[in-house]
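This report concerns only the one structure given below.
Yeah, one chain of the complex is gone here, protein chain that is, but the others are all in their spots.
Order of writing sets the labels: A, B and C. Residues in every chain begin at 1.
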Amino acid sequence: MIVALKAGTTPAQREQLVNWLAGMVTEVHVVEGTSCTVLGLIGDTRRIDQELLESLEIVDSVQRVSEPYKKVSRRFHPDDSVIEAGGVKIGAGFCVIAGPCSVETEPQILDVARRVKAAGADVLRGGAFKPRTSPYDFQGLKGEGLRLLSEAKRATGLPLVSEIMSIETLDLFEDVDIIQVGARNMQNFDLLKELGHLDRPILLKRGLASTIKELLMSAEYIMSGGNEKIILCERGIRTYETATRNTLDLSAVPVLKERTHLPVIVDPSHATGYSRLVPPMALAAAAAGADGVMVEVHNDPERALCDGPQSLTPEQFAELNGRLRKLLAAMEA
Amino acid sequence: MIVALKAGTTPAQREQLVNWLAGMVTEVHVVEGTSCTVLGLIGDTRRIDQELLESLEIVDSVQRVSEPYKKVSRRFHPDDSVIEAGGVKIGAGFCVIAGPCSVETEPQILDVARRVKAAGADVLRGGAFKPRTSPYDFQGLKGEGLRLLSEAKRATGLPLVSEIMSIETLDLFEDVDIIQVGARNMQNFDLLKELGHLDRPILLKRGLASTIKELLMSAEYIMSGGNEKIILCERGIRTYETATRNTLDLSAVPVLKERTHLPVIVDPSHATGYSRLVPPMALAAAAAGADGVMVEVHNDPERALCDGPQSLTPEQFAELNGRLRKLLAAMEA
Amino acid sequence: MIVALKAGTTPAQREQLVNWLAGMVTEVHVVEGTSCTVLGLIGDTRRIDQELLESLEIVDSVQRVSEPYKKVSRRFHPDDSVIEAGGVKIGAGFCVIAGPCSVETEPQILDVARRVKAAGADVLRGGAFKPRTSPYDFQGLKGEGLRLLSEAKRATGLPLVSEIMSIETLDLFEDVDIIQVGARNMQNFDLLKELGHLDRPILLKRGLASTIKELLMSAEYIMSGGNEKIILCERGIRTYETATRNTLDLSAVPVLKERTHLPVIVDPSHATGYSRLVPPMALAAAAAGADGVMVEVHNDPERALCDGPQSLTPEQFAELNGRLRKLLAAMEA
Partner (left out) sequence: MIVALKAGTTPAQREQLVNWLAGMVTEVHVVEGTSCTVLGLIGDTRRIDQELLESLEIVDSVQRVSEPYKKVSRRFHPDDSVIEAGGVKIGAGFCVIAGPCSVETEPQILDVARRVKAAGADVLRGGAFKPRTSPYDFQGLKGEGLRLLSEAKRATGLPLVSEIMSIETLDLFEDVDIIQVGARNMQNFDLLKELGHLDRPILLKRGLASTIKELLMSAEYIMSGGNEKIILCERGIRTYETATRNTLDLSAVPVLKERTHLPVIVDPSHATGYSRLVPPMALAAAAAGADGVMVEVHNDPERALCDGPQSLTPEQFAELNGRLRKLLAAMEA
């Protein structure tokens, strides 16, 4: 860690800071410049709070040379992690997760499940607990939704992914193979800590305005609790552009693959908000090196009018899946 | 609500949409343009999901004419709400909340409490549960921190504000006059719903990347549960600018005062991240019409080196408070 | 165009507004709602200034149903435009533009030109006028740089693209086949107007914080002057994320392809700022449907230490080009 001091720092102020830092790291190396002084901290600097240090009056800036995360870092775990969930290996080959945004009825979820399975999906997604901006919007079928997902799982053999919003509902997720943490809860640290004690894969979505580093720190929360089965998901970030719902940050895929050994998937449905943008962005995600995509699929174009229009139809999904497989085959060849 | 249809929409598609919408609102008015058709929806459109409608293939855009919130809206409650907490009336006169970021020790919190009280603070702040980006950073004294805050309250008579991170810890907050929801939890809807059942003032901070509308919708979550004692807090938003920790959006103050009857305060300490920027931005908040400010104050410049440097000293706070009172007096004259 | 009026609007205010608008469009249709009134404007609303209208005290919001651009719109020109430059057809097949960020020396540009040509590049890029944040940074070889580019063109037959910063230097660009407008000049309207009088292809880069709509409006500036040979370029937008130089907005590719008939290319070198991110993002751009990519290539890994490290080596470029061609072939199959 490198700490640059401001020009007017007195020797007494500097000494006080050096002494304080010396109690926390192996060595504090002082470099005197023409217009300022720089401290080089050597040792384990993870326990030093960077923001705090930066805000000191005499400190000009602080730069961390090693990352603040450890268990998620590829530096300490060079090989790709493969997360097994219900017989599917995520991180080994391309994984396609598909299903409706919300579970609505038994016929709906059974039909979608069968059709995405037939079209080649690896995992079934479906929301039972829905985080909604407005208290007046539909909040999901909750426990009943999870029960219907279990039926779809039994009928098709597809493993399940579904979002949890509160640890108090954990018992209802017994049959869910991958527990999803949504973008709004990426920094709900109490929830992350609880999930860290499970032995179940967690799909952690990037927050709407979270940095790549913060996403990795949230994964570190889960891993530091003991649960190392984490799948990261890029789902669009908030920017000034309004032509799409959010801005899909596909560069995050190769950046994450460099920094961590965890699998990285992409959700083009929520990122763009428009079904016609899902196929090009799913293909782009595969080309960028993602380990999979998660796309919304609904079964009923009539009902879709009111409940799934950012979703693909099963036919569109089947076509996309075919194009994905062709692209992936060409890239491997 | 105004729904613009795309140019190529067929009569059959249009009819299907009109029929669906007609089941939800009082009247659907069709306006035929030269190049497109527009639907005017008349009635209670709050139950229509705007995002969903926007994502329909035949829909060009949707525009809500009335706000999606009701209880927080000034339209239905023209007078300013005044929230009483421990004898202090927030929303009637300017309110100054001060105290340390984290509660550390009994002497620390007692000393800070006495000194901010002497300098004119109205409410004492102090963090016992701390949301931290890294699992390796200090997470607060928790229950013990709240116990120490109670002592400071008894010693000074100042009402307390402190942040809750999980509803499971609610029992520990018995003595806390105002329960804070932090920026990272602004869309933790399960937590908001639980707080909606309390009869205790809630200080709701704007999320790091939340819009003003989303802040109001989160307040609506709490109010729709029955708890109408809400104080809103602008604390900086995430932008590309790195010269300050976040970008304090002071224009949000007059915008919020227009749209809602709830009191609005400003936190310049977290927004800017630098103690030297706190006084100018606190004064600016007062000039912009805020109902109060919340500032960090620590008692020990020596310790501050490692633990509170974005905070003001009690002396700096006293000086700021004097300048605030002078500015407010001049504005009222 | 749909204009929603605020709740408290008086009949007199409304009449005044309706009369004013009636002088500009074919018809003003008034729709009375339960809580507000909406005006539907029918006719050519391009001459109405939307921002101005929105800022009226009695206006709640304004929504444009037809786009404010015309010549760039796919609505009026459904077929893809193909821009011919030096024998290359951009918009018909995938186009690869390659070359150094800056022209440095004759051996450098000749060597790079020959090697990217051998590796399959279609167009040679090279900067002679360089926009730099600091006045103390290298500003390019200017006229001499353009002369060296001409030599490289003669030696290889590759058409040239190079950036113009001021119309006063136009004479120097005689041999340049495609004139580039950089991100910082995307809204230098005086420059756009001048380029509108040329009969030369223009490569218009999206501004660092420009919306897709603003990019199209800037293209409209050029087209409205008579020059219809425009190639659009997505090159990353400014967001809060610092892991990459900018955030490459690949969703802009399918969005632009919907809205306009103009070809769309992607610059992954400037967007990401790191050479190792260029291949995955170039492949992703192709998968997303871009008409081409523009990548930086340098010839000398030794010199690259100080002058081209976000660039690919010719070998890396050749490998990328091979992978691109394979991916494109698979997508067409």
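As a convention for this text, a residue touches a chain if its C-beta (ideal position, glycine included) is under 8 Å from a C-beta of that chain, and two chains touch if they have at least 3 such contacts.
Remember, it's a predicted structure, so these values are computed and weren't measured experimentally.
Novice: So there's a chain missing from this view; which of the remaining chains does it actually touch?
Specialist: Taking every chain of the complex into account, the missing one touches A, B, C.
Novice: Touching the absent chain in the whole complex: find that residue among B:195, B:265 or B:283.
Specialist: B:283
Novice: Specify the residue from the set B:212, B:265 or B:295 that touches the hidden chain.
Specialist: Here the residue in touch with the unshown chain is B:212.
Novice: Out of A:7, A:118, A:155 or A:329, point to the residue that touches the absent chain in the complete complex.
Specialist: Of the candidates A:7, A:118, A:155 or A:329, A:7 is in touch with the missing chain.
Novice: From the list C:137, C:174, C:199 or C:332, which touches the chain that is not on show?
Specialist: That would be C:137, which touches the missing chain.
Novice: In the whole complex, what residues of subunit A lie against the chain that is missing from view?
Specialist: Here the touching residues of subunit A are 2, 4, 7, 26, 29, 31, 33-36, 38, 40, 42-43, 60-61, 63, 65-66, 75, 209, 238-240, 242.
Novice: Would you write out the residues of subunit B that touch the absent chain, in ascending order?
Specialist: 209, 211-213, 237, 239-244, 247-255, 258, 271-272, 276-277, 280-281, 283-289, 323, 326-327, 329-331, 333
Novice: For subunit C, which residues lie in contact with the unshown chain of the complex?
Specialist: Interface residues of subunit C facing the absent chain: 16-17, 20, 46-47, 49, 51-52, 54-57, 68-69, 131-138, 165-166, 184-185, 187-190, 193, 207-209, 214, 217, 220-221, 224, 238, 245, 273-276, 302, 305-307, 309-310.
What we mean here is this: only the chains that are shown with their structure count from here on.
Novice: Which parts of subunit C, given as residue numbers and ranges, touch two or more other chains?
Specialist: 209, 239-240, 242
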